[in-house]
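What you see is the complex with one protein chain gone and the rest in place.
Right after this comes subunit A.
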């Protein structure tokens, strides 16, 4: 793609040629665009797509993906921003072209780090999933062919042999309607999202996938291809970034999505080790409180617990030296040899502070990460108590924390509705004696910060915060007066009441 400083007239293609360049309303973005484009259009396209992807994110959190409400809101948003989505409309060249070019521009901004890539891929996948869901069935085959995905449908005989198994495996099939469905035979590794949840029949290394489930496969393909492409883009990035016209925009774009990640240690060293026990009951969220208790009682934590708790402690301000001392003291009480600790565990602690190996300064886990990944098993104490504990045992735990019965039942109701973070906010309100916690919880360290603010009477906390607003190149980044308004603006744009996560939790 070449960039010109002067606004040029776009070459007008004649009717059929335009249709041919974008035969479908959706695409896999396999080929980068190759035309000249003005800087202003470059910026506008990028900003519009970013707005779209942020809407995709917000809608995905506020509504259950795939429901009518979600679909109609997303469609409205896409239409508003003039991107392509539906096949049968009139002149679709412009929206499809816009879609194509803006995707590739954002690749430049979002290839730069693991977090950015993950976010970008997630929203692009959700967008593709939506578009695919409204694609008419007869168009599916031609779309697949054009995108170079070779799925072979199996013969009637092969289907009949396996009919029972396929029906028993695929939740999307309602009853014995197999005769009407195409079934595709795909190498199992290409059907990751299906077989991992046992939602497809596997035999001898192949997945037997009904048409309805093909979407998951396609998304998997898309994710893999996009991930590879982003890695490649990152390598050629220095050349792009050296272009002074682009550098400020790309930087601005990539900073606008993430909120607080609590990796910046503005208050490192302000906590002393003997404060931790009392802090754990007063200001720690339940997940960390339980980890701390388990550590004190067992003088040990397994890997998952060490990661979740260790990074949290880093986020509240423990220095590396303090962390080493803290863990070592505790583990030695468990009859661990001090040398064994030095050899085995201290390396990992230094690693998580970014002092070993590839020197990544790991960020403390957000609530979403704790709720959605690495669930605890036997012998583990990590995870989110609201998500991972039996309601009965959660109730006992809350009773031991002296929460009132009324509060407990409110919390349990929220848990039942899968509003885990709101339940935690309720816990905050009960333990700090406030009516409204005043924030939307999405990070354990945020819980700590807010708790300290309440307990210490509203003193300011020194934290740099980058306000997560859509970039408007003319305005300078706004400084916030104190952390809470930054948090509030972050939260209002993200609407985290977790209803959208229901589909993660159903079997």
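The working rule: a contact is a pair of C-beta atoms (placed from the backbone, for glycine too) under 8 Å apart; a residue touches a chain by one contact, two chains touch by 3 or more; residues count from 1.
Everything that follows uses one rule, which is that contacts and distances are computed from a predicted model.
*Asks:* Considering the UniProt annotation of the chain absent from this complex, which name among "Signal peptidase complex catalytic subunit SEC11", "Sorting nexin-2", "DNA primase" or "Isocitrate dehydrogenase [NAD] subunit, mitochondrial" applies?
*Replies:* "DNA primase"
*Asks:* Determine which one of A:22, A:42 or A:195 touches the chain that has been left out.
*Replies:* Considering all chains, including the one not shown, the answer is A:195.
*Asks:* One chain is left out of this view; which of A:151, A:206 or A:345 touches it in the full complex?
*Replies:* A:206
*Asks:* Have a look at A:114, A:244, A:274 or A:339 and name the one touching the chain we're not showing.
*Replies:* The one listed residue touching the chain not shown is A:339.
*Asks:* Of A:364, A:385 or A:444, which residue touches the hidden chain?
*Replies:* If we include the chain that is not displayed, A:385 is the one touching it.
*Asks:* For subunit A, which residues lie in contact with the unshown chain of the complex?
*Replies:* For subunit A, the residues touching the absent chain are 165, 168-169, 171, 188-189, 192, 195-198, 201-206, 303, 339-340, 343, 358, 375-381, 383, 385, 388-390, 392-394, 507.
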